[in-house]
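A short worksheet on the structure shown next.
A single protein chain has been omitted from the complex, and every remaining protein chain is retained in its original position.
On to chain A.
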Amino acid sequence: MAAHLKKRVYEEFSRVVQITHEEAPAKKLRLSKPSKSAALHIDLCKATNSTDALQYLLHFARKPVEVESVEGVVRILLEHYYKETDNSVRLKIASLLGLLSKTQGFSPDCIVDDAINTLNNEKSHQVLAQLLDTLLVIGTQLPESPTVRLRLIQMACKHLSDTYFGVRNKCLKLLGCLGTVDAPLTKDNEGAGTSLGDVRDVQTIISDYFGDQDPRVRTAALKAMLQLHERGMKIHEIIYDQACRLLTDDYEQVRSAAVQMVWVLSQLYPESIVPIPSSNEEIRLVDDAFGKISHMVSDGSWMVRVQAAKTLGSMLQVSPHFLEQTLDKKLMSDLRRKRTAHERAKELFTSGEFSSGRKWADDAPKEKLDRNTVYLIASGACGAFVHGLEDEMFEVRIAAVDALSKLARSSPSFAEKCLDFLVDMFNDEIEEVRLQSIHVLREISTHITLREDQLDTVLAVLEDSSRDIREALHELICYTNVSTKECVQLALLELLKNLNKYPTDRNSVWKCLKFLGSRHPTLVLPLVPELLSTHPYFDTPEPDMDDPAYIAVLVLVFNAAKSCPTMPALFSDHTFRHYAYLRDSLSHLVPPLRLPGNGLDLVDSRCSSGSVESAQLFLQQSLNRVSTIQNLEAPGAQELLNFTIRDLQRLGELQMELAGAADFCATYLRCQLLLMKALQEKLWNMAVPLCLKQNVTATAAAQQILEETYKLEFLYGGLESRQVATIHHVRLQAKALQLVLTARTRQGLDPLISSCEKFLQDIESFQRLFLAELPHLQDSFVDTLLELMPRLSSCKPVEMVKILQTTLRQSGLLQLRLPEQIHRATATIIEPTGESDNPLRFTTGLVVALDIDATLEHVQDPQNTVKVQVLYPDGQSHVIHPKPGDFRKPAPDRHRLITQVYLSHTAWTEPSQIEVRLLLAYSSSSTTSLSAPKLGWSDSVDGLQSPEAAVEGTIPFSKPVKVYIMPKPARR
């Protein structure tokens, strides 16, 4: 047995480095079976009719071809191509040629000639189109070769006059992808048979096909032109007129592409001047394009409308007065003539020609106006957004809202104007649109100050029953500026109403008021007496400190007081007491205040700057101190560890920034302490049969260390591989300890042999995983073990246990180095609060849904790792995996879990409490896959052979919350 072990270990050792290297050639060997091309050849020869041949080709296309044999395969295919009479087979061969030339590492220049040759002899239009596609692939594979490029372009030009639209399409695509602007196609292509007499460049050729009879070709031409632009060629300004004409095309795909084209040109030549037809005026090109695209927002096809609305958002150079007209339906009359017709425009506006439909009978016609002044169809940007925002399709509405936000961010005055429209969108029938418009309003809210009436409409949405909407709105209010103290009061009132109606919004509302207060200290000041209901002469009753509404008011006032030193003078005594309480209990909402007078210096030093560095220093010092532990006697060392752990824990509580690091260190040291204690036990000197009792504590310690190491590894984010190695090292030690203990307690050799073998595997995998870290682990437990490895693997289990025992006892503490950033994953269950005394009653055998609302911090990939555990009083426990859709991500590193868990149980006589908590699931295979190359889906089955893959578990990482439930027996 031992010999076998030894052999295995040695083998692994001597090859560790080479394994990966050896795999690659082995793979190659398998793949480069020469059979591939030969088999194809035979197949094709065997094929008696075209259907058979097609079948073979289809079959062949399913597998990849290796680089070396590509050329051979191509030859065979071409050979067959010339013989083949059936179009579909030729088509398939042509497409295969394209596929093959995409093969990594294969340079297709050798088949260019053949491909062009086949192209010249081909009669079928479909095959021609496919061949051109193949040429395109070849061309894109050979970006460095201008001669090939030129030849391909010539081929394309030649076939542009084909009668089949597909061929023209492909030619245009080829021109778009390969054509160059700087090198005009000169007279050499006269020989190629085209009738392009003079020098013409790609753009002119492409733009000729803007007027093609087939809409698909027109689209292809526009796309090719866009492709040219994407490749960094400058499109000529002349194209603009042609593109504008295509905006009125009969076919939607043409119009959609034309919108893009016009947009591209408007970005290229924003300042050019274009004339306005039917008048002698001129405007900037970008304005003209903006007007035209705005027009497309009322197009008949919704695809075009979406495209147009999206595009509008990125036209930031447009002149402000054009921009503002997109929000105005009535002033549409004379956009274009605005410069010359200012007076008339004014007159028109005041004459109130059109009724708005909001007042009765205001559309009685008045005197007839001069016909020249009124243009009903907006010849410009008029009302584009008004239309877009009330479009039938919500896709268009969302696009319009997005565009509004982009434009508003670049233009404060526009932001001011679009406010009303955005607020209107809060009323949309689709929640997505409502949410989007609230977000947009938040983004532009730096530019705007809400008036009272606007605020009023915004706040009305606070009553919405959708939680997302309300929270988005709270977020919005956090960033809004208001103008008067009435506004602040109004906002406060509405928020309190909201709090009353939806008590679960508590945190969100408080946070909202915090920002409202700190933003508007001067507006809050005059409100303070009223808010705190103080009276100059009389003492008023002290409000209830647990009332969320009162807390909300206090949060507002205290945050305002922070930058308004005169405010605390207005506080009454109990307010100060409440301040002290809230400062402690809700420190994230209540800022430190410098309160004068009453002797209490409530300013605490917790948050004073500079303390972070000092805390950091302290942390480092404690760790350094621990490293001297080697030199101390056992009791002294344990004492030191105990103190340090206590210090670190306190530090973590005090300094939020360092909580993760401090906790991490403390846990690590606790592991060490446990290990040390276990090893210090007297039992090691006793005879085996006498020490059964003490064994129990040591076994427990080993078990605990193992658990702690999993916590260390998976609960903390930001670990480097060095720390992971250290953690694994401790785990190895714990495993060794377990092994030794089993050896001492259990009789019988068989279980021992298997656990020895397992331990050796553990060492192996440790070495494999942390090869790079080994130099840092000098003189450690593992280091010694690795030195002893040959002996270990050859000796008997009993002997091995002895070796382990001594090594374990001699090994010292491994110095821990802290990473830059280390975060502890935490979770807080906001709901259920666990305060309710009313049991949740439900009928046995049926289910009841329990709403869970929790915040998760620093959890990576919560969709897969976070689970909800429900613990019943009878010890039964359920683990529920929430749906991925239940996780929201309000901020980086923070997730919000809003889900429902279903409870059910048999009947109880009394109501009782169940516990709900969140678990973080881990699996140690995830670490292996980190270091090993990521396995593909298909290979994963045979790839997972590592022995530790089995270790999976969960770590509870939130405080359990108790929920009172009562399953009633069902009535018969």
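Keep in mind that, in the parts below, contacts are C-beta pairs under 8 Å (C-beta built on N, C-alpha and C of every residue); 3 or more make two chains touch, one makes a residue touch a chain; residues count from 1.
Keep in mind that, in the parts below, contacts and distances are computed from a predicted model.
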Options "Ribosome biogenesis protein BOP1 homolog", "Integrator complex subunit 11", "Mitochondrial ribonuclease P catalytic subunit" or "Dynein light chain roadblock": UniProt name of the undisplayed chain: "Integrator complex subunit 11"
Which candidate, A:Glu429, A:Glu530, A:Asp546 or A:Glu613, sits in contact with the chain we can't see? A:Glu429
Residue among A:Gln55, A:Thr147, A:Ser413 or A:Ser466 touching the omitted chain: A:Ser466
Just to verify: which one of A:Asn49, A:Asn121, A:Gln213 or A:Gln778 makes contact with the chain not shown? A:Gln213
Even though one chain is hidden, which residues of chain A still touch it in the full complex? 160-161, 163, 195, 211-213, 250, 298, 300, 329-330, 332, 353-361, 363, 365, 368, 371, 374-377, 383, 386, 389-394, 420-421, 423-425, 427-430, 457, 460, 463-466, 501
